[in-house]
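The other protein chains are all here in position, but one chain of the complex has been omitted.
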Amino acid sequence: MKRIRWTGWLTGGALVCFVGVGAFLGIAHRSSLPAITPPKAADFPAEMLSRGAALAAIGDCIVCHTADGGVAYAGGRALATPFGTLYSTNITPDPETGIGNWSKEAFKRAMRDGVSRDGRHLYPALPYDHYRQVHDGDLDAIYAFLMTRPAASAPAKANELIFPLGFRPLLAGWKLLFLHQEEFTPRPDRDAEWNRGAYLAEGLGHCSGCHSPRNIAGAEKTGSDAYSGGVAEGWVAPALNGSGPAAVPWTSDSLFTYLRTGVDGRHGAAAGPMGPVVHGLSRAPEADVHAIATYIASLSADRVPKAPGAADRVAEAARTNPAGASLFAGACAGCHEGGAPMMTQGRPGLSTVTALQLDRPDNAIRAILQGIHAPTGPAGPAMPPFAASLTDAQVADLAAYLRSRFSERPAWTALETAAATVRKEESQP
Amino acid sequence: MTVTITVNGADHALDVDPATPLLYVLRDDLELNGAKYGCGLGQCGACTVHIDGKPAFSCLTPVGAVAGRRIRTVEGLGSTQAPGLLQQAFETEQAAQCGYCIAGMLMRAQALLDRNPDPDEAQIRAHMQTNLCRCGTHMRILRAIRRAVAMHKGIQAAQEVRP
Partner (left out) sequence: MTPAMSPLSRRGFLTGGALVVSFALAPRAFAQLAGGGEGGAGPAVVAPDLKGSLKSSPWLDAWIRIDADGRATVFTGKVELGQGIRTALLQVAAEELDIPSAAVTLVTADTERTPDEGLTAGSHSMQDSGTAIQNAAANVRMLLAADAARSWGIPAEQVTTGGDGRLRAPDGRTLSYGEVAERLSLHVQAVPDAPLRRPADYRTLGRALPRVDIPAKLTGGAAYLHDMRLPGMLHARVVRGPSAGTGLQSPDLDTVARMPGVVKIVRQGGFLAVVAERQWTAIQVLRHLQRASYARTTLPPLPADGSGDAVAATLKALPTRDIPIMDTSDPAGPAVHSVKARYTRPWISHGSIGPSCAIAQYVDGTMTVWTHSQGTFDVRRVVAELVGLPPEKVHAIHAEGAGCYGQNGADDVAADAAVIARALPGRPIRLQWMREQEFGWEPLGPGMMTELEAELGADNRIVSWRHAVWSNPHNNRPVGAGGVLAGNEADPPFPAPEGKPIPMPEGDGSRNSNPLYSFANTHVVYHFLKDMPARVSALRSLGAHLNVFSIESMLDELAAAAGIDPLAIRLDHMRDERARDVMQAAADRFGWSKRPKGDGRRGCGMAFARYKNLGAYCAVAMEVEIDRETGRTMVRRAVAAVDCGQPANPDGVRNQIEGALVQSLSWTGHEAVRFAADRRASFDWSSYPILRFDDVPGSVEVVVMDRPGAPFLGTAEAAQGPSAAALANAIADATGVRLRDMPLSPDRLKAALGPV
């Protein structure tokens, strides 16, 4: 499982790093900060710990920093990238292998500057470009929370990156170009909830890390391009600025439901890398999730909705894609056709599922082949994978049928190739 | 419409709506009892069969989609008279209560052993996660899979010492 969205920065980041390698070596050096004796739980006020817990849930630290079946926060999760594999590190307070002897200052330097206590540069898989925006007091709270987790001895696994990306001083160049974000300041023309949402979404939540496109150097585009959609682990992260193709416009209520439960009746279920995000938000303070929903909804408030509404052209789709219609009847209808229990119980109908409205078929194909893991735990929305039962050609027929039946938008092309690509990726270890 | 499918090595030409889930074709046309209707939603695993060697939910597999592909059911693992190794292990461990889930469990587990003959406990549990048992037979199912692994190793060791 790959759960992180960061293929972008490496693509361009590599380029920049190569160019500037000599120039940056001089500024690449960062000093080591002194080791401390690990603090005790009693050193932190209870209020700070509970605030830290809530913030950590929104930042979803546990997802990347916990291996499958491993000890919470002890790291070791493999983060596969086209350039090799990174392993997340142990952020439990173990002094030898974790961050037990990190001072608050060292922690905050890592969160803001992407530098380890020992002075090494950290890869921007840790989204410090966002964490720079987090208030000092909140970083203190997260520090307190992490330093009071049970310590686990778990040495870092060696990354397996292609040459020369293992040479960390190169990262200084990337930072020089792109690491300029400042601490969040509220907008006086907006209310407190909006500002809270903006702070969380831009900072710890790092929503634009996936939902904004990236430039050639792998840094997020800003300005009018911000939130116009991106890619995460091969999944399309739809635009949040209203330029996306949702059949029904998002509202702050529907966003809240989606972020909190992983499914909204008129847009679909959280799939792929959005799953872990929902997992964290399902456990975060409800008011914070409302605030994030309010902020995200505001991003598209200025746009005139061009949502086409729900489509269900069942007869036409069956005529043009009879093979797809037959596959749908046997493989999908038990959940997604009218009269199926899931429909009777108010789960989203395919007519309004965003994945079928996107310009690219990737999300639909990934959902068909890989299924959807219930993001909020076993009671969440889930879908079984069809990789074993359907061939690439059948997936293509089915996707074409779904598109023609449930969307007014142009037909997808090269579906079989797209299916083959996803399948190949999936079959790699 | 005629659909030809290959089940446990035998070809069957069937006059059937190709949308029909494989499960009902196996049960009602081929009169194979192994795959069971549990949920029809791909959530419980009672209907698990192998398609080209991989475990799949037959309740969500249109029969037209598997024409010409290799389908294996629990009947293909062995019979009462000549049970397969995994079936023997389940018998030895008495790994069934009501048993309704068991054919699916066997097929699910067999797919793991075909891919990895020596899985560790965590791998076994993770792999079996898709299949539900309501009687609470999980501990015996796990024991049976471990036993099958050991039996397989024993056979291999025996073969190695043979001149």
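A and B are the chain letters, set down in written order, and residue numbers restart from 1 in every chain.
Keep in mind that, in the parts below, a contact is a pair of C-beta atoms (placed from the backbone, for glycine too) under 8 Å apart; a residue touches a chain by one contact, two chains touch by 3 or more.
Predicted model only: the values in this text are computed from it and were never measured.
Chemist: Of the residues listed, A:Ala41, A:Ala287, A:Ala301 or A:Ala315, which one is in contact with the missing chain?
Modeler: Checking each option in A:Ala41, A:Ala287, A:Ala301 or A:Ala315, the one touching the absent chain turns out to be A:Ala41.
Chemist: For chain B, which residues lie in contact with the unshown chain of the complex?
Modeler: 17, 19-21, 24, 27-28, 31-34, 36-41, 43-44, 46, 73-75, 77-80, 83, 87, 90-91, 94, 96-103, 106, 125-126, 128-129, 131-140, 142
Chemist: On chain A, what residues meet the omitted chain?
Modeler: The missing chain touches chain A at positions 41, 46, 49-50, 52-54, 62, 72-73, 145, 148-150, 283, 329, 333-334, 337-342, 344-345, 374, 377-382.
Here is the rule we use: only the chains that are shown with their structure count from here on.
Chemist: Any idea how many Å lie between the Cα centroids of chain A and chain B?
Modeler: Chain A and chain B have C-alpha centres separated by 36 Å.
Chemist: Which residues of chain B touch chain A in the complex?
Modeler: That would be residues 17-21, 40-43, 51-52, 54-57, 59-66, 122, 126 of chain B.
Chemist: Which stretch or stretches of chain A touch chain B in the complex?
Modeler: 68-69, 326-327, 329-332, 334-335, 382-384, 386-391, 394
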